[in-house]
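Note that one protein chain is taken out, while the other chains of the complex remain in position.
Per-chain numbering from 1; labels A, B, C and D assigned in written order.
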Amino acid sequence: MSRVALGLGASLRATLRRELQLAISSPGKIVNPLMFFVIASSLFPLSGRLDIDVLGSIAPGIIWVTALLAVMLSMESLFRSDYDDGSLEQLLLSPQPLYFHVLIKVLGHWLVTGLPLVVVAPLLGLLLNLPAQGYVPLLIGLVLGTPTLSLIAAIGTALTVALARSGVLLAVLVLPLSIPVLVFGAGVVDTALNGLPVAGVIALLAALLVLALSFAPLAIVAALRINVQ
Amino acid sequence: MSRVALGLGASLRATLRRELQLAISSPGKIVNPLMFFVIASSLFPLSGRLDIDVLGSIAPGIIWVTALLAVMLSMESLFRSDYDDGSLEQLLLSPQPLYFHVLIKVLGHWLVTGLPLVVVAPLLGLLLNLPAQGYVPLLIGLVLGTPTLSLIAAIGTALTVALARSGVLLAVLVLPLSIPVLVFGAGVVDTALNGLPVAGVIALLAALLVLALSFAPLAIVAALRINVQ
Amino acid sequence: MLSVANLACERDERVLFANLAFTVAAGSLWQVQGANGSGKTTLLRILAGLNGDYSGELQWQGKVCSEVRTEYQQALFFLGHAPSVNRTLTPLQNLRWFCALQGFADDAAIHSALNEHGLRGYADIPCYQMSAGQQRRVSLARLSLTSAKLWILDEPFTALDRVGVAELEARVSRHAAAGGAVILTTHHPLQTQHPLTVLNLDALRPEAA
Amino acid sequence: MLSVANLACERDERVLFANLAFTVAAGSLWQVQGANGSGKTTLLRILAGLNGDYSGELQWQGKVCSEVRTEYQQALFFLGHAPSVNRTLTPLQNLRWFCALQGFADDAAIHSALNEHGLRGYADIPCYQMSAGQQRRVSLARLSLTSAKLWILDEPFTALDRVGVAELEARVSRHAAAGGAVILTTHHPLQTQHPLTVLNLDALRPEAA
Partner (left out) sequence: MWQWFYKLGSPRYFYEMTTGFVPWLARATFLLLAIGLVWGLGFAPPDYQMGDNYRIIYIHVPTASGAIWIYAMMAVMAAMHMIWNIKVADMVAKSCALIGASFCAVALVTGAFWGKPTWGTYWIWDAKLTATLILFFVYVGVMALRSAFDSETAASKAASVLTLVGVVNLPIIYYAAYWWNTLHQRSSELGVRDASANPPEIWIPAVFSGFGLIGLIFVIIILHTRNEILLRERRAQWVQELVKQETGNA
């Protein structure tokens, strides 16, 4: 037989590959969160008379809030189809270490939804008149913050996976938990715009990421087990 | 037999009753959009150090944008479970006039999700430091605007009902089309805050509502037929 | 009642059926047979007017179906793979809505339909608390409520236990005997008193011919 | 292999079964029978470790199941009502992931499993383009790939055509004959050479006793 035994690494790669295959099977999976990010951000200037400088000063907030919403909305589908078709049962019943499989699944999802957000963020900076010295802190913040947001959103998704159509419920669970990331993330830019050193805030963001990487998978696995009763 | 023949009105009432039963079966259906509305609005003050007057001036925009998002997210479930379990086939195959049934379904959904938003909006006004003369225009705008938003969102929902988990796609379709409502809706408040007469803008919002009431059900029915292939 | 002329359907690369012509007369009981993927579901959805991807002509009582849509829909009861049962609502609420869509209200009839289908005492229990077979029974209770002449049922026996299967077999026979017409698919051998017309899609397929 | 002692489960107000005790030995083929709603699915999910809402004891090879979870999961193959087939992916992609979760990779085996299950030529077609029965076949192709000893299958015959049913019957018999064990539910009369142990939940139920 041509059977090749796989170590943990290879088996995680298979999970990652599956996640990416699902993403490229419909280009919308990558493009839509981006478009949401751009469209939702431009709703704010449209909805009121804003002085261009005021707009610039609230730009970090707008970008971070819409990034949070985009991550959360796109995360909604993470476990849903697996739950509906029963694949989640197969995952939970497999003899593999779930912690890593779940982690890799979230990170795979972040690669196709979170990372592109980071890439187009500067464009939004242009649209929203973000001052020049805000771009680098914005990007650093997003790179460190969006994976944390993805992990938090994944907990919410896992908790609500058995519930029919839970977009709003998900938001209600996830948004409060994400507030620290939002505060520090937007805080990095604000601090930089005020000419203060940003290293401290960035360290806080990094700490949140480490925390999420270590504990979120545990919560996710527990939540999935509860739902697959 | 105790069979009672029903006219169109009674049969529409049955559809409305079903929609309301679905809503009260899980209180989350009513409470969650509200919570989202409140939480998402308060993300902005959290995400930056804003001057209190600046906050007051962007308050109408924030409230309207989050109302739009809340309506859209809660609308996601409108046809979804009916599609999944096949009830939508039964609706489409029934000899009833679909235009009215779809309209009543959307309005029933608005009663349990849109109307409560209008009720809590003043609370958000307080949180966001909305000037006193802005409250009445905000409410009038929301009463006229949220049903239009619901109808537009319902078109999006109907178009994407066959697609797995389409939160972000829905947003990409619905948000651009909702921009006029947003502009005029927030415009009512702005106009009032500037001390200008608001009747004209309100008339525009009402006109949009009439337009949506007449055409949206057609688009929704067409979209549902396409998806139930 | 329903007559089909020159019906053809292809999906992607494959012709599922072509030159299909038959007439479903009042009082007849049709079983569409075929291997997995032979196109039974597709055919039934075309007949019900849910799938427009075909060429050929469908006539209801001598008139083209799409032209007498409302009339045809009044005479038609269709049940697909999915049970059309809302899981949050109770059987009673589910069936009330079904009746309203057919233009009448009759709680007594709903209760007796549920009893007939072995769901006595379940009228007010949310459907998500029921087993697969019980949900299917809620779905089938519609057969006792509809006044449609033509029933189109896609694998209605799925998830039913033996008693349920026998009851449903008897029910479709009775409907046909009473002058109605039934078109159904199933993979298990039907046991009915009523004469059965079998339409075998495997035998019809061009490559098989 | 698997032994059950004093198992009881109630849902809401109703006792589904109580004092259930049996041992599934290597080489045996079990069919769980019962009317709709009698608790077959519930029992199977308890045995598979997916449902923790019970009292009683499950032992795998003499050790309590929950204590030797990984080992038990290595020896177990479970297939529920849902086919566990992702509709956007192709059968090949679906099965590759399944194999990876079992800890191996073997495309040749996947292809031959698909061929065995009547899906020759479908390896690279997205599953949403398949009929209900074809999707069920993708799901069942796992039986040829897993090396699990104990198979727990909840209504695996759903949607299969006659040939598919016969093949699956032969497959479970072979597995049992080769020293494996199979527990399954189905409402249709099983035709197997292998001796069949029937567990009838209706007869066990307190109110029926």
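What we mean here is this: a contact is a pair of C-beta atoms (placed from the backbone, for glycine too) under 8 Å apart; a residue touches a chain by one contact, two chains touch by 3 or more.
As the structure is a computational prediction, the values presented were derived from the model and not from experiment.
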item: Selected from B:103, B:159, B:192 or B:209 as touching the chain missing from the view; value: B:159
item: Contact with the hidden chain (one of A:127, A:179, A:206 or A:222); value: A:127
item: Hidden partner chain, touching residue among D:59, D:74, D:115 or D:129; value: D:129
item: Listed residues B:14, B:169 or B:192, member touching the removed chain; value: B:169
item: Residues of chain D in contact with the chain not shown; value: 126, 128-129
item: On chain A, residues whose C-beta touches the chain left out of the figure; value: 26-28, 31-32, 35, 38-39, 42, 45-46, 48-50, 52, 55, 126-127, 129
item: Residue ranges of chain B at the interface with the undisplayed chain; value: 155, 159-160, 162-163, 166, 169, 172-173, 175-177, 179-180, 183-184, 187, 190-191, 204, 208, 211, 215, 219, 222-223, 226-227, 229
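Definition applied: only the chains that are shown with their structure count from here on.
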item: Chain D and chain C - chains in contact with each; value: none
item: Chain whose Cα centroid lies at the greatest distance from that of chain A; value: C
item: Where chain B and chain D are represented by their mean Cα positions, the distance between them in whole Å; value: 45
item: Numbers and ranges of chain B residues touching at least 2 other chains; value: 81, 84, 164
item: Touching two or more other chains - residues of chain D; value: 81, 87-88
item: Touch-based graph of the chains, sorted into line, ring, star, complete or other; value: ring
item: Full enumeration of touching chain pairs; value: A-B, A-D, B-C, C-D
item: Complex interface listing, chain B residues touching chain C; value: 1-6, 10-11, 14-15, 18, 21-22, 25-26, 81-82, 84-87, 89-96, 228-229
item: Sites on chain A touched by chain B in the complex; value: 28, 32-33, 35-36, 39-40, 43-44, 46-50, 54, 57-58, 60-62, 64-65, 68-70, 73-74, 76-77, 80-81, 164-165, 167-169, 171-172, 175-176, 179, 182-183, 186, 190
item: In the complex with chain C, residue positions of chain D that touch it; value: 11-12, 34-41, 81, 118, 129-134, 136-137, 155, 158-165, 187-188
